[in-house]
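Note that one protein chain of the assembly has been removed; the remaining protein chains are unaltered in position.
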Amino acid sequence: MKIGMFTANFLDRDLESVFNMMAEHGYEAAELPAFHGNGHLDIDEVLKPGGAKKIRDLAAKYRLVISALSNHPEGQLVLGPHTSDTDSLYPGNPGASAAEKIKFGMERMKQTARAAAALDVPVVCGFIGCEKFSRWFPWPYPQGWDEMAEDFVNRWGEILDVFAREGVRFAHEPHPNEYVYNVETAVRSVELMGGRPEWGFNFDPANIILQGIDPVIFVQELGDRIFHAHAKDGEIVEHNVRRSGLQPTGKWNRIDRGFRFRIPGWGSVPWKRVLTEFVLKGYDYVLSYEHEDVVMSREDGLEKTIGYLRPLIIKGKYTGRGDKLFE
Amino acid sequence: MKIGMFTANFLDRDLESVFNMMAEHGYEAAELPAFHGNGHLDIDEVLKPGGAKKIRDLAAKYRLVISALSNHPEGQLVLGPHTSDTDSLYPGNPGASAAEKIKFGMERMKQTARAAAALDVPVVCGFIGCEKFSRWFPWPYPQGWDEMAEDFVNRWGEILDVFAREGVRFAHEPHPNEYVYNVETAVRSVELMGGRPEWGFNFDPANIILQGIDPVIFVQELGDRIFHAHAKDGEIVEHNVRRSGLQPTGKWNRIDRGFRFRIPGWGSVPWKRVLTEFVLKGYDYVLSYEHEDVVMSREDGLEKTIGYLRPLIIKGKYTGRGDKLFE
Amino acid sequence: MKIGMFTANFLDRDLESVFNMMAEHGYEAAELPAFHGNGHLDIDEVLKPGGAKKIRDLAAKYRLVISALSNHPEGQLVLGPHTSDTDSLYPGNPGASAAEKIKFGMERMKQTARAAAALDVPVVCGFIGCEKFSRWFPWPYPQGWDEMAEDFVNRWGEILDVFAREGVRFAHEPHPNEYVYNVETAVRSVELMGGRPEWGFNFDPANIILQGIDPVIFVQELGDRIFHAHAKDGEIVEHNVRRSGLQPTGKWNRIDRGFRFRIPGWGSVPWKRVLTEFVLKGYDYVLSYEHEDVVMSREDGLEKTIGYLRPLIIKGKYTGRGDKLFE
Amino acid sequence: MKIGMFTANFLDRDLESVFNMMAEHGYEAAELPAFHGNGHLDIDEVLKPGGAKKIRDLAAKYRLVISALSNHPEGQLVLGPHTSDTDSLYPGNPGASAAEKIKFGMERMKQTARAAAALDVPVVCGFIGCEKFSRWFPWPYPQGWDEMAEDFVNRWGEILDVFAREGVRFAHEPHPNEYVYNVETAVRSVELMGGRPEWGFNFDPANIILQGIDPVIFVQELGDRIFHAHAKDGEIVEHNVRRSGLQPTGKWNRIDRGFRFRIPGWGSVPWKRVLTEFVLKGYDYVLSYEHEDVVMSREDGLEKTIGYLRPLIIKGKYTGRGDKLFE
Amino acid sequence: MKIGMFTANFLDRDLESVFNMMAEHGYEAAELPAFHGNGHLDIDEVLKPGGAKKIRDLAAKYRLVISALSNHPEGQLVLGPHTSDTDSLYPGNPGASAAEKIKFGMERMKQTARAAAALDVPVVCGFIGCEKFSRWFPWPYPQGWDEMAEDFVNRWGEILDVFAREGVRFAHEPHPNEYVYNVETAVRSVELMGGRPEWGFNFDPANIILQGIDPVIFVQELGDRIFHAHAKDGEIVEHNVRRSGLQPTGKWNRIDRGFRFRIPGWGSVPWKRVLTEFVLKGYDYVLSYEHEDVVMSREDGLEKTIGYLRPLIIKGKYTGRGDKLFE
Partner (left out) sequence: MKIGMFTANFLDRDLESVFNMMAEHGYEAAELPAFHGNGHLDIDEVLKPGGAKKIRDLAAKYRLVISALSNHPEGQLVLGPHTSDTDSLYPGNPGASAAEKIKFGMERMKQTARAAAALDVPVVCGFIGCEKFSRWFPWPYPQGWDEMAEDFVNRWGEILDVFAREGVRFAHEPHPNEYVYNVETAVRSVELMGGRPEWGFNFDPANIILQGIDPVIFVQELGDRIFHAHAKDGEIVEHNVRRSGLQPTGKWNRIDRGFRFRIPGWGSVPWKRVLTEFVLKGYDYVLSYEHEDVVMSREDGLEKTIGYLRPLIIKGKYTGRGDKLFE
């Protein structure tokens, strides 16, 4: 298992200086952003002659593996919502039609797959979107949730066809405001996709724990479909949660929130149990640090995350102890 | 404190037979539905000459107080969502515009206030609606939740003006898919409404507990604004919740749900603590049984609810014990 | 769901006086002992002309259904242990050989099936035995547990053939010192028996809880195979368990035990959750009170058990509420 | 076990009307106040010719046993504190010297023993006092707590000599501001008193639970010394305790207290476990309801307490079930 | 945030050797004792010409900041108790009058403020005392607690006037046997002191946790008033607390105590949550290690405390991540 980082944590620095910081702290893998306008990676450039090599060389210079390209904003456009909520994710006019946003989102996700292939990166992470997430609750439209399955299958099926051709897998990140957000919808999505091998998950335990779900159960049931994982924690804030609950509105840095994202080890994710289940299910790829902790600085996070996780990484699966009385 | 029932539990029976069942089981109060097309109460008829008296007489015949009129579906139309999700709540064409639904909803809520006044019923319960409930989570549109405040204040302010004129109070029921759904949004709504006396809550502890919130804290902070209360329980299903979480999709009677509604005493609501806090905050009106328990029949619920709650009702607040050494 | 009693609670009284007590307290079903020498029922007599009718008439006189015949001691002899541990269960010489005990046990269980058929009783409850229960722990013989499967399949398969012919089902009671004792071994036993319909369980939640298992999960997974159920509770003794654990030795009435059996409502079994899961899985037969509570007298238990359980019985499954907006 | 009541709950009513209320609700025992000036019992009158008979006859008229005389205030004067804190307990001048208060307290407790003997009442309940309770914490005077043992032994030893002569036992009620207040100090007090048989406890589980102690452990260790018991509950107020703690100051009816006294069943005392341990240790005398619940009225308490406790009383200890295979 | 140490942990060594040990282990701040007769700091000497410089130079030599002067014993004399309990704190005759002790205590605390000013130390830590701490419980003198407020305001008001003149703040340490000991009394004390800026707290989470209070709530409510903090832990001893409770008497090293002080990381204080709340409230001064752990040696504590805390210190508050989609 490698410890990596999502370079979008430092979008205000250029990619090489981020790589440099990572290498100095001992990180071994980089997850790169793929959405338009980010300053780290332009997927159109990657697909130009020599474009991929330049990035690969830069990573190699710092002995970093590129674990994944990540494109959450443009993936969100595929299923929505297609209201003003996603205008900031779309480079065109505010108030663009659903059709425009969908088309753009689908094109870009296909292009991300192509860029990944060009970079020899096996995984693209992202969001799939959800037109009306509030339909998880049956009132006032109980059939609403299931009705959204069709668009999911059609649009993402078309995108995944490109992934299949490119030999890249797509790792959706279960999260609020996504059509697939918890254990049950993830299990269902595999069925809806007919078990096709390109479809899997970017497992971020913090997103799971905020629903009152044990993230270890996600690994136990869906470990074979985990293609990538985030090193992010979520704090069920003990002294606030009984008043604020798990669904508070408002700013992430409100002091009285019932839930907030944290760096690993500062929240409620049971990391040893998660890492144990990874071994038992065979997940052994990358833990990629994403900073959404609004309590501490990214510099703190960069140092503390690897300081916390490195001693916990299980290097090898048990292979017996050569004692006929024990085995 | 009176124990009552929301007669919509038995919409497949006529009102008098429902009143009769209630009286036989010892219920003392009735919450009547006000939405169009329900078979128990037609608010337009109530406002015709003699209409109110007929209903009042029927209730009196069974020694029942009418605790509230309830109009959740038409209240939902005021703030939405104004998509197909609410077509079933609207008597006009499917696919009606937002404006049409809003106009209808607002008119009907005003009319409900008038009918309540005609019936000498001091409270109307209902939902206020929410255009996009999924905005409670900041991604992808962090400012979205707060932007919806304006419509809430404008539309419901206009409706509450009618309530004020009629001398009736409106009790919104905090619930998923409503703009006011938890402790924090309820506190905020009182501020947004400038503390006007017509604005308060129909406290249903089951709706609160499903968010991981202690319902007693709702009473402690907002008890002065509780105008009506539901006797409904919610079960955080111990053996399912770590997998299914508190936000499962799908049918209420799925056996593996992490949460389901129940009758009082069969869920996770701490009733003695709730009733204690009612006394300490001075709430002493009605506990109205609403059946959404998909495990047991309504006949069971009718009997078990009052059997469970009656011995728990605190009849009088402590007034000392005449012992100078104790007090 | 009927509330019944295992008449072996009062083997020091004659059957009619026990029936009489049961009727007076409102019990509706009787589980009768079938092992040799018990004073309530002699299965050989039952199979003589007129023998069955006599018992059926006696039960009818007190309006009792005979829910099951129970034969735990003789069932235990089928798989053992065949050491001095079972001498008291065997009517022959102490120190009889395993073969003798097995033969006797198998014959008696077949005979019990025949007696049940004669009495129109659809279920026989009992134990299946276990030669070496300590093998659940892998040391010092890891393959030991699985090796015992063969005898289970062969001996009980032969017995179940008779059950099949007689139209009676066998309900094994998972319990320590039985080859099938928990959720996992029960699931496995259904597989080993090839899913044959005569094989199922007498569900006693107290026996499950003493292993740290949630009995509701047993119902969720094996509810379709529950043919009979015991109303017995088990107390994980809070103030003792951290020292004494769940596997204490010695007398049941030791004051410092970490675990003891109790009557329903005085232990750690979550009865409302169990009864809820019964409804969801469709179990609706009998809850039969067995007294193994060493704190209180059987007379107390007789009264308190039905007093506790009767208000909890769910009379009918939910069938909707006639409200198109809710369902 | 009888359910009784401490008549001081209703000092504002005359004794006969209290007895009448108790009898109507099914209470079987009365604990009477003995301190000066209470309107129910004047111990000096009791010791006059005919005085005791009058009280005994009154109790008999309502079929009540007098379970104990209770004299908490005058017992408190024996060990203090002898500051203004106890002026209200002393009938003489405010600011009386310690010696005066001690002398009065000791005389009155002896007199209470004599009155109990005259009334054939086997137990006197009360407090023993404590000069400086704050010494439980070692700072700033670590030896302070143990130094107070001498006065306890001397003064109460002299009082207990009178109890011994009168054939009455003294039941101290462990409680904050008493020299004996928890399990450990109670165990120590028995040693300090040399195990003399007149020294024991009035067990009030609410007083124990407020220290974070499991009251069942008190029964397990000291059950042989429990001479009387109070039916009083204590609520560790879940939604307040993390802020207010178990040692809040101020009025009992503050809504945000971390702890408050309650009637049985409305607090945190595990009554079934307590009653079970009573049986196992052989305590079978009286549970006497004392009202210190500041949430609900005494009339509520009178009805609810017996309604809650009566079904829980264990009428008889287990005596076997006549089944040689079970025992 | 600096990690410091209260040098009184090693009063049996001279100050320079203590400073040396601290520097070797990486401590950056020193809290010095100010009470009479301690061998580390004589405040009268400090106020002599050159006295302050000598101490400042010594600290500078080891690159230590002096975070605070601490004077708990002499502060205790201000409010008492003025019985033999405080004789050891007073240098005069045992049995001195309250007035003498008060006068001495007040003078010394003023002098401590002057010494702090001379040393450029911004904070004095200490205790305020409490005449009768047992009055937290209402019996037998319910008005007693509030009556003590006057002396608190008068005596400490006068002392704080000196602090104000000297530009030093006083940090009382909430603790048993102090008039201000928990969240509620701390909040009240700020009101009683009219919000004057010299009044605040030395936050020692171990003292808070022993009352069953979440220390994070102290920070959340009073963080603006925390002027200094102790790195001390408190262990609610899991296997003892149900018997011994949170208020045991007797020696700190009794093996069966329900509570004992510990070094950070070996008790029940949730340090990550505390440090998180420090950041959110802006406390960023010093965590000063005080050794009251009776299990392990001070040498262990010196090494383990900084080893445990250093990786937990949050170096910088979150300042965004330069990603317009996230913020």
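Per-chain residue numbering starts at 1, and chain names A, B, C, D and E are given in the order in which the chains are listed.
Here, contacts are C-beta pairs under 8 Å (C-beta built on N, C-alpha and C of every residue); 3 or more make two chains touch, one makes a residue touch a chain.
The shown structure was predicted, so the numbers you read here are calculated from the model rather than taken from an experiment.
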Cross-chain touch to the chain not pictured, restricted to E:Ala23, E:Leu58, E:Ala149 or E:Val295, is E:Val295
Please identify which residue in C:Trp145, C:Phe170, C:Phe278 or C:Tyr308 touches the non-displayed chain. C:Trp145
Who touches the missing chain here, C:Asn71, C:Thr112 or C:Thr185? C:Thr185
Touching the unshown chain, chain C contributes residues 73, 76, 81, 83-86, 88-89, 130, 132-142, 144-145, 175-177, 181-185, 211-214, 217, 221, 241-252, 258
It is residues of chain E that touch the chain not shown, namely 8-13, 35, 73, 88-89, 235, 238-239, 253, 255-256, 265-266, 291-300, 304, 307
For chain A, which positions touch the chain that isn't shown here? 214, 216-217, 220, 270, 272-273, 276-277, 279-281, 311, 314-319, 321-326
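Rule of thumb we're sticking to: only the chains that are shown with their structure count from here on.
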Matching C-D on over half of contact pairs, by residue number: which of D-E, A-B or B-D? B-D
What angle of turn lays chain B on top of chain C when you fit their CA atoms, given in steps of 5 degrees? 120
What's the distance between the Cα centroids of chain A and chain E, rounded to whole Å? 45
Geometric centre distance via CA averages, chain B-chain A, whole Å: 39
The positions of chain E in contact with two or more other chains are 140, 214, 217, 242, 325
